[in-house]
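Here the complex is missing a single protein chain, while all its other protein chains stay put.
== subunit A ==
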C-alpha cells in the first residue's frame, strides 16, 4: 500500500474497533456527561418547541371550527332544544394522539366560558361510574375515598336527604352558580365505550337538556358512518350536529419532519436510515405523532448520552473544554481515517502528523469542520425543500413527499438521480406562466442556504412579460407535439405569428436556460453524501441498534428463540449441540427448552405420556432412582410452557394437552 507510513501509528486494522476501544481500561464512558446532557437539553428544547408549534398549528383550524360549533350551539340558551348538539370528531386511527388533541381543544373551549370534561372508556365501565366521574370533573369536587360511603348520601343526617353522588343534580347546582354557556362532554374514544352505555348516557343527557346545556363531542377512530351504525335509531334522534375531520396523522408527521429533522436550524442531524425506519414504522404499524416524537427524542438522547465526542457540538467550545480522550475518540472515527487518507493523497503528510500528534491543531481542524459540516448538512436539507417546492409549484406528478425527497438526499442518492433529472427537464420546458409561479414560491426559500440570483431572472421575466399576454414557451417546449395539437385548427394564424413571437420566445428561453443552469449548479453543490463528511459521526446520528430494540422489540421471537436454541442466549459449551449438530437435543439444555423442542415437532394434540417418555430418554439417565428427579424437571417444564400460554389442557382427549401457539407467528 502506498500509504504504508500510516501504520507506524498503528491505526486499528479490523472493523471491530468499537470493541477494542471499549476494552481499554481507562476509557470512561461517563466522561463529561453533565456537559453533554446540557447540550442535549438545549438542542432538544429547541426541537420540542417546534414540535409543539407544529402540532398546535396543524389542528388549529379544526379546533377553531369545533369551538365555533360549540359557541353557536350555546348562543341561544333560552330556546328549547330538541336534540343534544353533537360534534363527531373523526380523529383517525392514531389513538395515542387523541388525548393530546382533546387536551388542546379543552384549553380553547374553557376560554369560551364553557365547562369541558373528557371521559375515556377506561374510566367509564358503566353508567354510574361515568356519572360519578362526570360530576367530579365538572364540579371539581373532591371525593372522599371511602368506598363504603360512595353510594350513600353524605352521612350527616343533620341536613336531610342529600343527592346521591351519581345524581346529575350536583351538576345542576353547580350550573346554577356558575352559569356556564355550555357543558361540553368529550368522549375521547367513543368506539371503545359499550354501545349500551352510550345509548343510556345519551338518553339521560337528553332528558336533562332542559336544565343542563350539554354539548357532546365524540372522538372517533374509524368513521362517523361506522359510529352512527352502532347507535340505535332512538339515540340518534336525540343528537344533532356536525362532523369534524382532524388532519390525518401522516400529514402531521410530514409537517413534523419538515419542522424538526429537515429543518435548516438544527445542531444534531438525524441520519437517513433512522429516519426511514421511523417513517416506515408509521406507515406499516402504528400511526402516532407521539411515537414519532418519542423516537426523535430517543435518538437525540442516545447520541449525547453514549457518544463522548458529541461534546464537540457544544456552542462556543474552547480547547480547554476538550479532554484528551475526546481527541483520542475523534482519531478513531472512520471518517477521520478517511479524511487522513485523503489528506495523504494530497501529499500533506506533515498535516497528518500534526493531526495525530498535536491536540491543539486537531482541535482547530475539528472546530472548522464542525462548522463546515453543519453548513453542508443544512444546505442539503434546504436543497431537499427547494426540490420539493419546485415540484409542487410546477405540479409535477407523481407527487413526491418532502419526507421521501429528504431521505433520499440524506442518504446521498439524490444527486444525479432520475428524480432530479426529470425535474430539471421540466424546468427546461417550463412555460412563462408557470415560471412566474415557480419564482414566487422559490423566493420564499431564498436565504443563506439558497442564494441563487432569483431577482434578476424575475426582473428580466417581468419586463419581457409586459409586452405579451400569451404565455411564452422555451425552445425546448416548442418541439413538444402535444402542445401543438391544440392549436392545429388555427394553423394559418399561428405560422403568421410565429416569426413575431420567436424573438420573445428566444429571450424567454435565455432566461429559462440561465435559471436552469444556476439551479443545476446549486443542486450539484449542495446535494452531497453526508456520510462522506469528516466528523459525520458527530454531526449526525444514524444508528439502528438501540433504536430498534427499544421501539420495536420482539418479545415473542425472543422467547421462541431462547426455547428453541438456548445456546444462542446461554453461550455455554455444553449446549452447543451433539456431534457437531447444533439442532440436536442434549440433556444439558434446560428442561423447558427440551420439552419445547419436542413440542415443536408434535401435532395439535400432544399425548403427555409420550412426551414424558421422550423427555426421559434424553434428560434421564435410565436409572430408576433418578426418575422422580427427572419427572420433577419434566413437570416443571410443562408448567412453564403452560404459564407461557403455549399449551392448555385439552378436553377432547384424556391425557392430552393441546398446542396453542406456533413458532414464528
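Quick note on the criterion: contacts are C-beta pairs under 8 Å (C-beta built on N, C-alpha and C of every residue); 3 or more make two chains touch, one makes a residue touch a chain; residues count from 1.
Note that in this section contacts and distances are computed from a predicted model.
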item: UniProt protein name of the chain not shown, from "tRNA (adenine(58)-N(1))-methyltransferase non-catalytic subunit TRM6", "Ubiquinone biosynthesis monooxygenase COQ6, mitochondrial", "Origin recognition complex subunit Orc5" or "Ubiquitin-related modifier 1 homolog"; value: "Origin recognition complex subunit Orc5"
item: Residue among A:287, A:565 or A:630 that touches the chain left out of view; value: A:287
item: Absent-chain contact - pick from A:245, A:294 or A:510; value: A:245
item: Residue among A:160, A:316, A:603 or A:628 touching the omitted chain; value: A:160
item: From A:67, A:112 or A:224, residue that would touch the chain that is not displayed; value: A:224
item: Option from A:58, A:73, A:138 or A:168 whose C-beta touches the chain left out; value: A:168
item: For subunit A, residues in touch with the removed chain; value: 82, 86, 88, 90, 92-93, 95, 121, 127-128, 131, 151-153, 157-164, 166-168, 189, 191-192, 200, 203-204, 207-208, 221-226, 228, 230, 233-234, 236-237, 239-243, 245, 248-250, 281-287, 552-557, 645-646, 648, 660-662, 664-665
